[in-house]
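Here we show just some of the chains, and they stay where they sit in the whole.
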Amino acid sequence: MSRIFTSDNVTPACAPIMAALAAANADAMPSYGGDRYTEELQSVAAAIFETPVAVFPVATGTAANALALAQLCPPFGGVYCHEIAHIATDECGAPEFFTGAKMLGLPSADGKIRIPLLEAAIAHAQGMGVHHVKPAAVSLTQATEWGTVYAPAEVAAIAAVARSHGMSVHMDGARFANALATLGCSPAEATWKCGVDVLSLGATKNGALCAEAVVFFKPELAADFGRRRKRGGHLWSKMRFLSAQLLAYLKDDLWLANARHANAMAALLAAGLREIAGVSVLQSVDANEVFAALPEDTVARLERERFGFYRWPAETGPRTVAIRLVTSFATERGDVAAFLAAAAGRGTVN
Amino acid sequence: MSRIFTSDNVTPACAPIMAALAAANADAMPSYGGDRYTEELQSVAAAIFETPVAVFPVATGTAANALALAQLCPPFGGVYCHEIAHIATDECGAPEFFTGAKMLGLPSADGKIRIPLLEAAIAHAQGMGVHHVKPAAVSLTQATEWGTVYAPAEVAAIAAVARSHGMSVHMDGARFANALATLGCSPAEATWKCGVDVLSLGATKNGALCAEAVVFFKPELAADFGRRRKRGGHLWSKMRFLSAQLLAYLKDDLWLANARHANAMAALLAAGLREIAGVSVLQSVDANEVFAALPEDTVARLERERFGFYRWPAETGPRTVAIRLVTSFATERGDVAAFLAAAAGRGTVN
């Protein structure tokens, strides 16, 4: 039982991934990615995405994003993203460090990039000539920072704008599996078929110890990416241990099974919250995050009772506070029930 | 049985470290280093080094080196190191990327920095004023790239030069445990007591999956290092899995036990090679690396027999080739015997 809804990264690793690590821990094996796990990962990913891919495992989502963008964007470039995208606000400047470029945030209430704002920003940049960074890439977060999910058609429309200006499209998929589980489409339909060039595919929040993958859908875009990764200190000598996690993650639909469970727990949480008087759910709950406005004293009480969550900056009514709740593969029905009971003031279960 | 002497990073992880990972894999736990393993690591390291330390786990040695140097060296600075130091030649520019500074290589036959060359280089830089990067740090590799080990007095003499010019001292300890096992002194005597400010403490080559630690012996030197690590994409969300490896590594002298075994295997290998006619051992075998000159056709035969090692650039006699052999915690006596038998032309064991 856990009262912690702070983030999906407070979780341990799931059993199949731990088993995969143990299985990979035998014999001497070529280092730096010359091992058989890393090799197999390429073909497994290509099969899942139904296209040739170049896959580069790294240990953190920040590394995946920053390295991917550096490959797409010159140092005098600009990357358009949502104004609260992780790359813009939560990575201590890592994307700027690796790219040399600027992250250019666009506002919206639901975490999705709005096309008119994107087009206006690009037009402004182009009018400024050399005085402004060059529009180079768009980065979408899937699921978004507000727990919403882009439909493939929405991604395609944004990608079309990017393409028309010679720009690339990156998807920050820290919670890609959660989005995919909701969309019900194929991984290909959710990515390259709607215009995504590079995906940061997250596994850590959804069951791994420490594994993300940069997935290039046009392998020619990946030229020299290996040197970029090494220069960032992100090339593991014992790469087998990263690749084995990702293999286990993608095999037998483990990633989707974990994500479906997390999403179901979020849906349960949202449904329960909607039934509590004075509580409102603030966004469409498309993945594994619930944003809700609760009375201030309820929130304070939940904190005293040691439930874990963040207060979230959002406009709410008087004497109410917005909070973020994140579920995961490890969330249990009892965890949700306990939270709802406490939120409703019915006392807590344990 | 393994025929692979290519590097100590071809090894799996050792059993106590795998067990520690499994033990850490329970319950929700604060992310980004707020967990109890990371906390305990600070006190365990302080006890082992007999001084307050600030310890920052990262996943690769390149990250540890590049981040540590960035903390010591301004972007207009210079870092003096051996001309074949890993930071100078094998990290694809990572130290330059993270520091903005220049790596300034000094030659010597045995991998150690020679004081007269260091002093001359610093004097030259100072004479050049703003046209030259500012002498900012010295980086020693312990054990060196040639498998030799600095005595504490040698480190102290170099550190005294650095100190007299207001420079800092970094030690690249990718094989620090191997050096320490040979020196027989305390960790404190091998580091801060002889003037080392920051140590990149390696564990990956000596039994971990993926764990290194940046150890600051003057915690005030570590100010804001956490942001630097995050900006490099090197802050793990599930930090417990890095810290647990390092805890297991340092506890019960596991690091020294592993290193002693690796060193003993290297000594066995060197002793055996010295007895083979036409073979010479090129450097003092102080740790777990053996450099030897062998007849060219012997080397070619060993390669055909699928022994793993690198040909190494070194001046040798006519029709001889220098090679590097690296042993590890996982090397078995039979592995050494097999290699020696093959090198001697006595046939191979399996």
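So that you can tell them apart, the chains are marked A and B in the order they are listed, and the count of residues begins at 1 in each.
The rule is short, and it goes like this: contacts are C-beta pairs under 8 Å (C-beta built on N, C-alpha and C of every residue); 3 or more make two chains touch, one makes a residue touch a chain.
Predicted, not measured: the structure shown is a model, and the values here were computed from it.
Peer 1: Since every chain here shares one sequence and 2 of them are in place, how many copies does the full complex have in this file?
Peer 2: In total, this homomeric complex is built from 4 copies.
By definition in this document, only the chains that are shown with their structure count from here on.
Peer 1: How many Å are there between the centre of chain A and the centre of chain B, using C-alpha atoms for each centre?
Peer 2: Distance between chain centres: 35 Å.
Peer 1: Which residues of chain B touch chain A in their complex?
Peer 2: Those residues of chain B that touch chain A are 2, 4, 6-7, 9-13, 18, 21-22, 24-32, 58-64, 66-67, 91-94, 97-98, 204-205, 209-210, 227, 230-238, 241-242, 308, 330.
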